[in-house]
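With one protein chain removed, the remaining protein chains of the complex are shown where they sit.
For chain A:
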Amino acid sequence: MAYTEEELKKELESKEYEYGFYTDIESDTLPPGLNEDIVIAISKKKGEPEWMTEWRLEAFRAWSEMTEPDWANVHYEKPNFQNISYYSAPNKKPKYESLDEVDPELLDTFKKLGISIDEQKKLAGVAVDIVMDSVSVATTFKKTLAEKGIIFCSISEAIKEYPELVKKYLGTVVPQKDNFYAALNSAVFSDGSFCYIPKGVRCPMELSTYFRINQAGTGQFERTLVVADEGSYVSYLEGCTAPMRDENQLHAAVVELIALDDAEIKYSTVQNWFPGGKDGKGGVFNFVTKRGLCEKNAKISWTQVETGSAVTWKYPSCVLKGDNSIGEFYSIAVTNNYQQADTGTKMIHLGKNTRSTIISKGISAGKSQNSYRGLVQVNSRAENARNFSQCDSLLMGNECGAHTFPYIEAKNKSAQIEHEATTSKIGEDQIFYCNQRGIDTEKAIALIVNGFSKEVLNKLPMEFAVEAQKLLEISLEGSVG
């Protein structure tokens, strides 16, 4: 039977979020609400030392005095922080030695997601620290890493096992009082990843974490801390999918990167949280604070592909403190239907001869709003600072919006800063050309979008690039009008 356009349209309209399902696992959940007792309870549940409890309380007190920011170019109903349960962990949680011991239901979930741990173990050479509802349940390749002296574990484990390291670096790049959501995260973070690369070590594999929000009504508050000691190198991958929910879920993560002298950190993200339905109902609120600190000759590179979340509010930043340090930011943000994204970066040039590059590609379709917000700041002592920024927007249809808010502040005469931005649409002639060559419109759009985003896609590690390309296609399905 011939497949007509009508049918395709129907199929696209009814196409549900592929990863939208819900695993029924008993969870150990704290009652909703937030006060000092809850913070202490979280800390206790995780068996944390006293200094950590204090640290959390300090953050909580700061948070209670802050108000939720509303300067971002997004509109949403503010979450009621007292209606959220701040802790949820899968109930049956013995420490697994092998995968056979893992709850089969959980494994089934991963299978649906397309993450086969076995396969990944064997094929990709990727160590996966899977976070399912806040507590990590499986960590692989730990031994290989341990031989090199690399620490890669959940942050709660790190707090217990390596308190000196955590104490020394936690909150140094993103202080507890940094902003509303960072403070909230500092107070209630349930888990996350910790990674330490010793001096002069080149991490032999891409480190990766998969995050999932699972329990209904729980927000997830991850905390990631990556420390690359002098002369080391690490590439870190972060990817997310979330099951379908009607009420909004809050996600407020904090990621801190520290690159000491001559070190290099490459941090890649594919974000595919549930974006909300076609009618703008549901979806994840993603309010993330990501920041990296570069010491002398260090380099931090952020690459992100953002296709999910109903509301995104995220600015991976680099503080270029050391001389000759380099910051990079490559981003693709795709919004469709009623999604809203306000994302970008901050490059703070403090040291001499510091360089930064910003490439941001925004694609808006449907009724979505996509904003780039960036800051390039050159301090008066930052001699010979160099920045290049490029923000390109692609609009599909006339009900969406693309916005650019670049802030550029220069206080040094030797600074060289360039910023350019363009806005365009997919040309009819481009589509026509593809059609004429036998490529249907849907495919042609995917092709053109891929070309538009190539500069950023190229920066992703292989495993991610393929996935990201697919994600772009899924996100834009049905947006041709």
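One rule holds for everything that comes next: a residue touches a chain if its C-beta (ideal position, glycine included) is under 8 Å from a C-beta of that chain, and two chains touch if they have at least 3 such contacts; residues count from 1.
As a working rule, contacts and distances are computed from a predicted model.
Novice: Which name from "DNA-binding protein", "Fe-S cluster assembly protein SufD", "Maltose/maltodextrin transport system permease protein MalG" or "NAD(P)/FAD-dependent oxidoreductase" does UniProt give the chain that's left off?
Specialist: Listed in its UniProt record, the absent chain's protein name reads "Fe-S cluster assembly protein SufD".
Novice: Given that one chain is not shown, which residue among A:Glu54, A:Glu68 or A:Glu409 touches it?
Specialist: For the chain that is not drawn, the touching residue is A:Glu409.
Novice: Per the definition of touch given earlier, which of A:Lys425, A:Lys443 or A:Lys470 contacts the omitted chain?
Specialist: The single option touching the absent chain is A:Lys425.
Novice: Please give every residue of chain A in contact with the chain that is not shown.
Specialist: Per the touch rule, chain A residues meeting the hidden chain are 71, 378, 380, 393, 395-425.
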